[in-house]
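All protein chains but one are shown at their positions in the complex.
== chain A ==
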Amino acid sequence: MSLLEFENVTLKFGGLTAVNDLSFEVEEGEVFAIVGPNGAGKSTVFNLISRFYDPYAGRIRFDGHDLLQVKPSGVAAYGVARTFQNIELFDHATVLDNLLVGRHRHRRTSLLSELFFTPSVKKQELQNRHVVEEIIDFLDLQPYRDKMIAGLPYGVRKVVEVARALATEPKLLLLDEPASGLSVEETTDMRWWIDDIRRQMGITVLMVEHDMGLVSGVSDRVLAMADGAKLALGTPAEVQSDPAVIEAYLGRAA
């Protein structure tokens, strides 16, 4: 059984078909990339997994659970974490607090015990901080840990978002354009991190990315999309040489 299964998923916004009868599977432990021109429906796939949209038809299963049965806030509990294309951090909180929000799905204490900060809350907090500090170490965020997000440069925010997603200790990590707006060095860093996330942490990664260097460098399989439908699926080299993909990007030869 695959970790994530898309089965004939269709999503329509009025007359526009954003995702058209899309099926694919993401296997446990792989890095799976989705590529495609703008408006192909890549981010929409992510938003479907996050349950921000309800599909018109089809099924989405994650780890044996029917994802369509849960609320948007319930997706994280199954072990799916994500980043956003346009960075959605908590701007008026510190990096540390942002990461700690990522620990929310592991909350076991009640409001009442938190108001009195009972020993069990304290124990949970120590545990949360232990996990978060490991991630800060892993992604080299030490210089920023007590800084407000609102004052941080773009590149750092991108990394903080990945860190926050990792803090949830997910099984599946969704990265929406992790390298967009990053410099060449930052993109290289990101590439090693994605590799380490998969190898050291054993987290399956599903990412949307335009940077083909990054995509072919880290991903095991690539799904190419255009106009909401599947164009090609295979290894990076296969997809890049697929005539349908070349046509979607460059247009038909005259």
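A few comments on the model shown:
One rule holds for everything that comes next: a residue touches a chain if its C-beta (ideal position, glycine included) is under 8 Å from a C-beta of that chain, and two chains touch if they have at least 3 such contacts; residues count from 1.
Just so it is clear, contacts and distances are computed from a predicted model.
Of "Branched-chain amino acid transport system permease protein", "Potassium-transporting ATPase KdpC subunit", "Heme exporter protein C" or "Response regulator receiver domain-containing protein", only "Branched-chain amino acid transport system permease protein" is the UniProt protein name of the chain excluded from the display.
For the chain left out of this panel, the touching residue among A:19, A:76 or A:172 is A:76. Note that of A:87, A:229 or A:246, the residue touching the chain absent from this view is A:87. Not every partner is drawn; the one left out touches chain A at residues 47, 50, 52-53, 71-77, 81-82, 84-93, 96-97, 100-105, 107, 109, 111, 114-117, 121-122, 124-126, 128-130, 133, 148, 150-151, 154, 157, 164, 168.
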